[in-house]
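Worksheet for the structure shown next.
With one protein chain held back, the other chains of the complex are shown just where they sit.
So that you can tell them apart, the chains are marked A, B and C in the order they are listed, and the count of residues begins at 1 in each.
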Amino acid sequence: MALTPQQQAEIDAQRSASATTRRPTVPALEEILYQALPVLDRGFVRVIDYMGDDAAVVQAARVSYGRGTKKVSEDRGLIHYLLRHRHSTPFEMCEIKFHVKLPIFVARQWIRHRTANVNEYSARYSVLDNEFYIPAPEQLAAQSVANRQGRGDVLEGAEAQRVLTLLREDAARSYAHYEEMLNEREDGSRPDEGRQGLARELARMNLSLNFYTQWYWKTDLHNLLHFLSLRADPHAQYEIRVYAERMLDVVAKWVPITHEAFVQHRLHAVTLSAAAMAAVKRMLAGETVTAENSGLGKREWAELQAELARKES
Amino acid sequence: MALTPQQQAEIDAQRSASATTRRPTVPALEEILYQALPVLDRGFVRVIDYMGDDAAVVQAARVSYGRGTKKVSEDRGLIHYLLRHRHSTPFEMCEIKFHVKLPIFVARQWIRHRTANVNEYSARYSVLDNEFYIPAPEQLAAQSVANRQGRGDVLEGAEAQRVLTLLREDAARSYAHYEEMLNEREDGSRPDEGRQGLARELARMNLSLNFYTQWYWKTDLHNLLHFLSLRADPHAQYEIRVYAERMLDVVAKWVPITHEAFVQHRLHAVTLSAAAMAAVKRMLAGETVTAENSGLGKREWAELQAELARKES
Amino acid sequence: MALTPQQQAEIDAQRSASATTRRPTVPALEEILYQALPVLDRGFVRVIDYMGDDAAVVQAARVSYGRGTKKVSEDRGLIHYLLRHRHSTPFEMCEIKFHVKLPIFVARQWIRHRTANVNEYSARYSVLDNEFYIPAPEQLAAQSVANRQGRGDVLEGAEAQRVLTLLREDAARSYAHYEEMLNEREDGSRPDEGRQGLARELARMNLSLNFYTQWYWKTDLHNLLHFLSLRADPHAQYEIRVYAERMLDVVAKWVPITHEAFVQHRLHAVTLSAAAMAAVKRMLAGETVTAENSGLGKREWAELQAELARKES
Partner (left out) sequence: MALTPQQQAEIDAQRSASATTRRPTVPALEEILYQALPVLDRGFVRVIDYMGDDAAVVQAARVSYGRGTKKVSEDRGLIHYLLRHRHSTPFEMCEIKFHVKLPIFVARQWIRHRTANVNEYSARYSVLDNEFYIPAPEQLAAQSVANRQGRGDVLEGAEAQRVLTLLREDAARSYAHYEEMLNEREDGSRPDEGRQGLARELARMNLSLNFYTQWYWKTDLHNLLHFLSLRADPHAQYEIRVYAERMLDVVAKWVPITHEAFVQHRLHAVTLSAAAMAAVKRMLAGETVTAENSGLGKREWAELQAELARKES
């Protein structure tokens, strides 16, 4: 993570101010408000604002005049029930806003989730910082042989070294040339007075996809959970998964009951097709079910076997 | 408006509680938080929660680390610029949640705005209250002759009396029969022990469209302004416009600079087609422009004339 | 269903016209294009237009230059894989447009699905027809005792008779009064020349929720499947479920492979929470798992038991 002293000072200033409110407030989340939670080598996630709490989910589900909460056990039961039965609208009643710094290739995956509000730093309007992502050595994985969109073994020795060198040198060079083409200093003056400098909106195209960008990203709790169910999943690319995991920690502080229900009924839940469920019932009845007599395709059968063999997380 | 003592007590309880927060807070909005702002004969709008303020718009537009605000005049200029040039995403960074009680026929128009989060009181699950909308005498308008979806003169005398009687009697009767079909008391017991009672999800179909329903409705500031630009407009039906106007007052308390810019650049702005603008330029050049030589269709010409003749609001 | 001769003639005229196209075409769906498929006593579903087919899903998943399809077995495997792993975007590449006639209380549930395009017949602008829904005797169910939003036994004898009489008489009366308040004939003249007639946008509030409305409803295949997974479900209210079932038949004609995969991996699939899956594994390992030692809540345990006992559909 790379905050300049001035950025840190602005964050500190915001953290030190406080006010009185009649709104629902979550002390555990207030504790980390505005703080930059580090992700990858130079990225972060910051919670900027939030609306609602576990009780707001209950309140909306009951369309109540007051807080609408009853006994803790009843509220907890209701939240579990809502999540298990995919009642999404009560969870839409909570909202959260993040400030995220992330590599552009991660941003390109992330933005595919369309139900959020986004304001991104504009490289058309401003000059991007010289910050790019280089994987840690233990993340430098080979292409998976089994899975076209997965990773295999970690690269080692000369190959790993060569990859790191290429990534670093190419990013450094592309930024140096970006600056040269722009021909502008922060104060607007020109290093080379004889040249006009290329338009920012054009010069940016020379930067590579591992450069960091940043944005404000705001979404409701239902859509956040949907995002996390896809991106905190082991099949997600590591570089976006670490953001999702950091945000999952935030959810645990913000709405602990919903977090618990989400992990139980969504993140670690298993969906069995009609045929897979039939196979399981036959197994429970004592039958020997094989790939051949299961009625499942080869791939789905393998997935079911993996699921049944999996130790609990 | 019709709050039961218990409902009022629940609201008062929420209003009396407060907490400390690091989030942006708007005292003028806190002042009215949770209060039922009356609309129509028995409806209301209540602000339940909010996220952000005018500065949050600026902060997102600048993707800043701290509050991101500069001099008040600069922030104001930026917000006006954003609204004038239809930059919508910074306004999406503020969010507000309402509890609304409204007639079903109004709810049916309202729900067409799809970019909000909604939790409605379920007449499948619960029994609806015996509350229906009856227009005030001055709202009992005849069908407009000029405009197929507008109102004309106010009805008077015997006709007005007859309409009010029909609306009242039919609503009262349909509720009485609803209760009779349900055959259930609040405690779950049956008035007529010999009957089972019709399912709630079926009995509700006997109620008329002027019965009140209620919902939690949450949206971001950009989409709220879009809703208000359509529903606070003079062409909107009176019964939804009064809700929009009440919410516009809320916007003025919440984000006063955005409210000012919205009224200036959206609500009271005028859009002229290419041909209408050409006609105006010819007028400015001293030409006599008529319906015939304007290049405008009959209807658009009349609209332009009305616009040019309109006194300022 | 109630089509006037003129409506039927308009439908026949559209069915008899044809043209040549380079677009993907589905003969089985062309066969029923524009036809009114009856639902409930006077409602219908009509397919008005469609875009894409099973191959379009494959084509988009492969971002191909041509049709992008390979061997039938490969395409089928891909579609099953996409559905099983919740890859939604390829299914968004097909689109369908319906004309639906449905009771207002059904429309109110339906419209909560926000990701569709809708044009509804306007009772602000036009006069609604005198058509309302009356349940068939076998659908006249009592309130469920076990489930607050379900149906129990079918009502019989005098109670059933009384309910039907009330529903019919109240609807007929509310329409008669609607007409009286409007005081207008189809040709615009007034039955009672001495009266102006109430504005349409007001008079409509006297109609009850079982009156029929109609709309054009257009959505993509992914969102249609999501709608069907909720509304063709046994927990959905009967009156909307029959629409969903009719549309599911349409999907089978339109995209048969997707339909098969949807039924297998979504509609008849079962999602087990982490705890429920753990319980199943213990059962498979030969353990006796009980409500008490299962780690599941009472309600979820009952749901799991029901699932394991369920005969295949």
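In the analysis below, a contact is a pair of C-beta atoms (placed from the backbone, for glycine too) under 8 Å apart; a residue touches a chain by one contact, two chains touch by 3 or more.
Remember, it's a predicted structure, so these values are computed and weren't measured experimentally.
S.K.: Based on the whole complex, identify which of C:Val118, C:Ala176, C:Leu230 or C:Ala278 touches the chain you can't see.
M.R.: Per the contact definition at the top, the residue touching the missing chain is C:Val118.
S.K.: Check each of B:Thr4, B:Asn147 or B:Gln264 against the chain that is not shown and name the one that touches it.
M.R.: The missing chain is touched by B:Gln264.
S.K.: Consider the whole complex, including the chain that is not shown, and state which of B:Leu3, B:Ile32, B:Ala252 or B:Ala278 touches that chain.
M.R.: B:Ala278
S.K.: Quick one: say which of B:Asp41, B:Asp129, B:Glu179 or B:Glu300 touches the chain that got left out.
M.R.: Considering all chains, including the one not shown, the answer is B:Glu300.
S.K.: Applying the definition given at the start, please give the residues of chain A touching the unseen chain.
M.R.: 103-105, 107-108, 111-112, 114-115, 118, 122, 124-126, 133, 135, 139-144, 148-153, 155, 159, 162-163, 166-167, 170-171, 173-174, 177, 180-182, 184, 195-202, 204-210, 237
S.K.: Applying the definition given at the start, please give the residues of chain C touching the unseen chain.
M.R.: Within chain C, the residues touching the omitted chain are 3, 7, 10-11, 13-15, 17-25, 30, 33-34, 48-52, 56, 59-61, 63-67, 89-90, 92-93, 95, 97, 99, 117-122, 214-216, 218, 220.
S.K.: Touching the missing chain, which residues of chain B?
M.R.: On the chain B side, contact with the omitted chain comes from 77, 80-81, 84, 86, 89, 112, 230, 263-265, 268-275, 277-278, 280-281, 283-284, 297, 299-300, 307-308, 312-313.
In this text, only the chains that are shown with their structure count from here on.
S.K.: Suppose you list every residue number at the chain A-chain C interface; are over half of them used by both chains (same) or under half (different)?
M.R.: Over half shared, hence same.
S.K.: As a test of understanding: of all chains, whose mean C-alpha position lies farthest from that of chain B?
M.R.: A
S.K.: Taking each chain's centre as the mean of its CA atoms, how far is chain B from chain C in angstrom?
M.R.: Using C-alpha averages as centres, the distance is 29 Å.
S.K.: Could you pull out the residues of chain A that touch at least 2 other chains?
M.R.: Where chain A meets two or more other chains at a single residue, that happens at 89.
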